[in-house]
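Left out: one protein chain. Kept in place: all the others.
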Amino acid sequence: MRRKKIQEKPAALTDRTTIRVRFSEVDSMQVVWHGEYIKYFEDGRVSFGNRYNINYMDVHSQGYVIPIVDLTCQFKQSLRFDEEAIIETRYINTLAAKIIFEYTVYRASDMSVAATGTTMQVFVNETTNELELTNPEFYLEWKKKWNIG
Amino acid sequence: MRRKKIQEKPAALTDRTTIRVRFSEVDSMQVVWHGEYIKYFEDGRVSFGNRYNINYMDVHSQGYVIPIVDLTCQFKQSLRFDEEAIIETRYINTLAAKIIFEYTVYRASDMSVAATGTTMQVFVNETTNELELTNPEFYLEWKKKWNIG
Amino acid sequence: MRRKKIQEKPAALTDRTTIRVRFSEVDSMQVVWHGEYIKYFEDGRVSFGNRYNINYMDVHSQGYVIPIVDLTCQFKQSLRFDEEAIIETRYINTLAAKIIFEYTVYRASDMSVAATGTTMQVFVNETTNELELTNPEFYLEWKKKWNIG
Partner (left out) sequence: MRRKKIQEKPAALTDRTTIRVRFSEVDSMQVVWHGEYIKYFEDGRVSFGNRYNINYMDVHSQGYVIPIVDLTCQFKQSLRFDEEAIIETRYINTLAAKIIFEYTVYRASDMSVAATGTTMQVFVNETTNELELTNPEFYLEWKKKWNIG
């Protein structure tokens, strides 16, 4: 009897971290100013990087910077002063030499969605200042390690 | 002889305003932190509203708030400390009950593009706190006045 | 022999809360931009208010706002990206119609001092928009409750 090859499903890399809305982040409409969500997404990205060992310094030590080249944000519901929110950061796998994340910001009290969004980052060689068109070796190894080759 | 009907071309509503990069807007990579562009877009929107008489207070006095529900930003090139940038804000006409703007942020010194983006706003009735599915009367009049009915 | 009355020492009202340095808070010198400490002080004040039941909404519900009229900050040592800091907020008792706090920001890893500071707030009547020259009743009761009358 022929043994079915077990399809190894790629690990879904996800992180959740919690933030609390600052007074200075609330605008004159009594809700979080829309631009503050970009900071919340970054909080999510940093927390993801710490969890999965691919933070800003790791990338830098390999000779790369990873600037954001594309950003989207969809606002669903307002957050207010001193509310807690949970930032979910999901790694989206791609063959291209890009790092893509999806985000969902939940109001912590009822887990309703406050906002969603995406970011796309590219690899820029710090020495040549040029865009990398293929994935750097260290990044391929990181993907392999997390079973998302 | 047949008279050609004159096609009335809708006015292209556009504004340009200038900002200067603050030290506090620059990140540890020596370039403007990507989230700051959301402030620049807002500078553009405010300047547009002042020019075309449809600012935040005008809308508020009609009983509406116009929250941003969708935001995109594409980053092309870095801006640095104390550089001047020109924010171009273009009104995108739509029949839907939405306000859509496109933005281009130019480096002032050579008019190269630093970033582009879009925002979409909706009308929310301040009394009922409900989304308006059709354009409020005051907004239709504003459009007519600027020949973009 | 007459027993000396034990002098009841006023409770030292103090709170500690933890923050983590955001990437967007770090400047081109790779350290936290000095103005961000004002946010950290506010984080401390909010945490204090939540602990001792005298937050912004409690004050508002009594018909007052408590704007900051004086602020000082002394910078001792830099904080860096993703470092944790502990904000200690100490209530300074005064007979005047003022709320005074002292702050110490500690680097969490070694409890060395990154910054110190003070804020002074006054009571403004929300209806008359006038400065209160004497302590509002609700505030005197709050002080009594915490044994700092």
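Labels for the chains are A, B and C, by order of writing; each one numbers its residues from 1.
We take it that a residue touches a chain if its C-beta (ideal position, glycine included) is under 8 Å from a C-beta of that chain, and two chains touch if they have at least 3 such contacts.
Quick caveat: nothing in here was measured; it's all calculated off a predicted structure.
When you scan B:Val46, B:Val65 or B:Val113 for touch with the missing chain, the hit is B:Val46.
Only one residue from C:Ala12, C:Met29 or C:Ala96 touches the chain missing from this view: C:Met29.
Listed here are the chain A residues that touch the chain not shown: 23-24, 26-30, 33, 35, 81. Residues of chain B that touch the chain left out of view are 22-24, 39, 42-43, 46, 50, 55-56, 81-82. Residue positions on chain C in contact with the hidden chain: 29, 34-35, 38-39, 42, 65, 67-75, 78, in rising order.
Definition applied: only the chains that are shown with their structure count from here on.
In this assembly, the C-alpha centroid of chain B lies 39 Å from the C-alpha centroid of chain C.
Across the assembly, chain C contributes residues 23-24, 81 that each touch 2 or more other chains.
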